[in-house]
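Excluded from the complex is one protein chain; the other protein chains are retained at their positions.
For clarity, chains are labelled A and B in written order, and residue numbers in each chain start from 1.
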Amino acid sequence: MRCNEPCKMTKALLLAAGFVLASAQANAGVLYGTDYDSYNGRSGRPSDSLLSLGRDGNFGAYCQSGASSGRRTVVYPFDIPDQFEVFSVRVWGIDDSASNNLSYELVKSCQPFLSGGGPVRTVLATAASSGTPGNFSQLLIPAEQVATSSTCAYFLEARFAPDNSACAGFDLRSVRVRLLSNNPDVIFRNGFAP
Amino acid sequence: MNFPLITFAVGMLVSSHASADPAWIQVSNPAELAAMGFPATAVNVWRLPNDSTDPGLPDRAPLGSTPTNASYAMTGEDFVTISSLSDYNSAAYGHLYCPTGATSRIASASVNVPTDRRLFFLDMWGRDASATQDMSATLYATCQPADGAGTPNNFVLAEVTSPAIVGDGDFFEFDTVSETYFDPQRCGYSVNLVLGSGTCVGSDLTLYKVRVVIGGNL
Partner (left out) sequence: MGFDDPAQLVMVRDLPFPADSDTRAPDGAGLGDEWQTRIGTAFQGRTGAFNFGGQAPSIACTSGTERFATATFDLPAGAAIKYVDMFAYDNSSSEEMLVFLLSVCQGTGGADPPVSTILANSTTSGTPGDTVVTLNLSSAPVIVDRYTCRYMVRVNMASPGGTCVGGSIFLDKVRMQYTP
């Protein structure tokens, strides 16, 4: 049987799918305390109600052209228990835009424990899609890894364009975000806790 | 559809997985794809058929008791509309509907589940007082290579649809699921909510809650 280009693509997709499904039970990351949290792209929260976000066929988000003004940022809040180690954040997306890239910042925002005080933002890691068209994936590795969740919150910002600037529409999509963290105390929690 | 190719691919899936696992079926009906919120031409949507004879399923008979199974629940506040500018209403805590006359009736929520847990049930509570339209919730896995770029594939893991009107329309429905395990390293999980098939009918189609019931404790 000859396999033309669409046929090859379909075959590759299905083989990849087979790999995914076959691997579903082989991942024993939790054994070592590692924890994967995946978020679909559209689950990100716009930082501004003026931002016009759309959803693609993979639950990914894109910034729809025509939005008038404001920030072009979606925010993915993370649940990271206190003292967990933040190993990395991996992002997946599609960048077919010649004008815009999708840029990411992993942010820590801290306030006093029990008194008023404005949030202090610290950027822990950055990444961006490149000019190469098509699917992309990037890894953000924070400079500081142990979470202090009693005073700080953690989130990823994905920026489709500079503030008040034109978005690239469907050509620039945030498909998925995955947080990899580690419970350093997992042996004691699982084996010796009362 | 290229049947020999699909047969080959499905064979790959089955042979590379536990032999008892069912085959995945491609969703290729344009109307069905569009109804779920995908492009009508999508080629990366797959369905896991139900296998109600699976002996591994826990007994769902004592529905009134609190089971030991872990769960992840989503209420109206967890869902985002397909477009961020679409109108919605979640004024009553937990409830979600699209206002009468609105045209955007699809929303989704991320499902946060631990690695390697087995999926047992997809539960949905809501109100369907519409004589002409139904609401549905579908659990998807969207999978990519674990550590690099790649085209996503979407797998339908479970589906629940509201029943015919009973009384004031309040309902509870659930779907039993063939053996499948969560793998958040490679896949993101989402519930896609579809509130009817035409223009919105307001609170006649209201979501109360969707819950994923999984193995183990949480």
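Operating definition for what follows: a contact is a pair of C-beta atoms (placed from the backbone, for glycine too) under 8 Å apart; a residue touches a chain by one contact, two chains touch by 3 or more.
Source: prediction; values computed, not measured.
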item	value
Contact list for the unshown chain, restricted to visible chains	A, B
Chain A residues that touch the omitted chain in the full complex	45, 47-50, 70-71, 73, 75, 77, 79, 81-82, 107, 109, 111, 113-119, 121, 148-151, 153, 155, 157
Residues of chain B in contact with the chain not shown	63-67, 69-75, 77-78, 80-81, 85-95, 112, 123, 125, 127, 166, 170-172, 208-209, 211, 217-218
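Simple rule for what comes next: only the chains that are shown with their structure count from here on.
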item	value
Complex contacts: residues of chain A adjacent to chain B	1, 3, 7, 10-11, 13-25, 27-30, 35-40, 42-43, 45-46, 49, 51-55, 57-60, 64, 79, 90, 92, 134-137, 175-176, 178
Chain A contact footprint on chain B (complex, rising order)	2, 4-6, 8-10, 12-13, 16-18, 21, 24, 37-39, 42-46, 80, 82-85, 108-110, 112, 114-116, 140, 142-155, 180-190, 192
